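Sharing a structure below in structure tokens format, with a few things to ask.
For this depiction, one protein chain was excluded, whereas all remaining protein chains were kept in their positions.
Going in written order, the chains are labelled A and B, and every chain counts its residues from 1.
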Amino acid sequence: MSAGSALLEVDGLTVHHGQLCAVREVSLSVRVGETYAIIGANGAGKSTLLRTIAGLHRATSGRVVLDGADLTHARPDARLAAGIALVPEGRRLFPSLTVEENLLVGAYRARKGPFDVARVYELFDWMVSRRRQRASQLSGGEQQAVAIGRALVANPRVLLLDELSLGLAPVVVQRIYALLPELTASGVTVLLVEQDVGQATRVATHVQCLLEGSTTLMGVPGDLSRAQIEAAYFGVSHDEEAER
Amino acid sequence: MTTGAAPVPPTAEAGSLPGVTRSARPTAWLGGLGVGVVVLLAFMPSIVSQADTSILLNFFILLTMSSMWNLLAGYAGMVSIGQQAFVGLGAYTVLVLADGGFSPVAAIPIAALVCAALSVPISLLVFRLRGGYFAIATWVVADAASLVISSIGSLGGGTGKPVPGMSGLSPKSFEQVTYWAALAVVVVAVGMTYALLRSRLGLVLAAVRDNEVGARSAGARVVTARRIVYLVAALGCGAAGALLAVSQLNVQPASVFNVQWSAEMIFVTMIGGIGTIEGPILGSVVFFLLQQNLAHEGAWYLIIFGALAVVIAIWAPRGLWGTATAKLRVQLFPVGYHVGRTRRRGRPGSAPPAPPAPPVASTA
Partner (left out) sequence: MSWLNAIIQGILTGGFYALFACGLSLLFGVMGIINLAHGDLAVIAGYVAVLLIPETHVPVVWSFVVVVPIFAVGGYILQRTLLQASLDRDPFTTLLVTFGLSVVAENALLEAFSSNGQSLNIGSLIAYSFNPTTSISLSYFSLTVLGVAVVVLGALQLFLSRTGTGRLIRAVADDKEAAQLVGVNYRHIFGIAAAIAFATVALAGIASGMYTEFAPTSGPANLLFAFESVVIGGIGSLWGTLVGGIVLGVAQQIGAQINPAYQVLAGHIVFLAVLAVRPRGLFGLRTSS
């Protein structure tokens, strides 16, 4: 796999929640080493998209392909073994397990790679002294760190991050996002979902905007103007913007 | 400010506003049919043999019990395996009254009311649990009731006691009186279920069944609704138990408090179609057909029936009636609401008008 070829490809993905169409024919292509951000307002379908890539939702149509392997019909645990790890919205740690136990469970089907429990403790040194504490007793930011660690110890090829900033203080969010370069340097490709456009454009190498399930914009943050992003985010067309 | 190019939502034409009706198709004629059926049934003792009348009577009893369980589980979401508590208490109330000189048949409504009254303190206890724990707790209550009654010597203790007060009747009159009492009970039971579900309470229950939190925040008094349903179910099962006492002229704890009543109620409702009023009717028919045909094979009809209920619960959870009507949209007892164009304008039950297209221009 050469750097620059597509690692994760999503092709014409459509996902329904019952009768509601949450994701409409969305395609994206993430290359090795990229930090790919999906932005959009609440209800745009970003989390659904991510969860479908991870295998928690079944797609109505479309494909999810990882390094050439079609994972569209694979169960979530099989996708983890293939190399896709999701850090879900709301952290979803195992509340009755300790920090260390959460990480150990994360390593259950770990692939070979640079990350293990010890490495996670290096990344977050405060965890060492807290490792025997129950996960439910940690603060939001701490739980987020443990959740990321839990996904990392499986040595995923693609790390999916769902709304990291939700419910966290801005300072905490920045500290967590500051980690990303280190992760990508260790060989992890990142696909993240984020409501905070500023945060997303600061860390991402590529950005894609969703509105009501459909892609409205795609590109490199440096090439896109603020007005373009706003328009794509809110669904306001350029002409209306000028008229006001 | 919107540009002229934005699509405008279609305005409703006069006279074709969506109407809210109780059924997808006109079913008023079914009411007449229902009355006819009841009248026909009333004449049964004169038409059919005594053995068949007895079968019909037991059919009515089972249908009453199943309708009650359906109300509890299918509409209020409470799985009870302890309704036999009220069956037994209803039967024993009749015994107590008959021993005191009361007419057993006249005691039936009183027995029902006594069970309804007893259901209130019982609900205070068992409602503290939910789901499977609630279910077993109801069973414990039934078992406790059975044990308490078995220890009372004046009620016949563990071996039971005959029900006095019907000896003055000829066998034919006895057959007729008990049959008509059972017919009356089942008509009231099914009718009451129907009325309940068409009322506001029915709407509350449907809302709770779909989304309890949403229902609560919309103001539904969920616990009260459940208590009322539990009370009505106790009423019905008490009346069924009273009928057992009157028709069998003997009451015994092991028989009236037997968990087998729950098994039959549950299987009948699951197979017939849970959550529909027609379901218990269909299920009871299937049950009796099976029982009559396998009567010589010992417990086999229960094995087959139970296995059938398991299969249906997993793979056809709407039961026979529910699966059939999913396509046909027919309800003999319409209890839902349908939004459609009013009948003047064409086929009732057609789809509601399409929602307006999402605005392209924002008006912020």
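Please note the rule applied: a residue touches a chain if its C-beta (ideal position, glycine included) is under 8 Å from a C-beta of that chain, and two chains touch if they have at least 3 such contacts.
Just so it is clear, the model here is predicted, and its values are computed rather than measured.
From the options B:A263, B:V285 or B:A324, the residue with contact to the chain not on display is B:A263. Checked against the full complex, the candidates B:A144, B:A195 or B:A295 give a single residue touching the omitted chain, namely B:A144. The residue touching the chain not shown here, chosen from B:V35, B:A195 or B:V310, is B:V310. Of the residues in chain A, those that touch the hidden partner chain are 54-56, 75-77, 80-81, 85-86, 88, 92-97, 101-102, 104-106, 108-109, 150-151, 154. Hidden from this view is one chain, which touches chain B at 73, 77, 79, 81, 124-133, 135-137, 139-141, 143-144, 147-148, 150-151, 259, 263, 266-267, 270, 298-300, 302-303, 306-307, 309-310, 313-315, 317.
Just so we're on the same page, only the chains that are shown with their structure count from here on.
As a whole-number value, the distance joining the C-alpha centres of chain A and chain B reads 50 Å.
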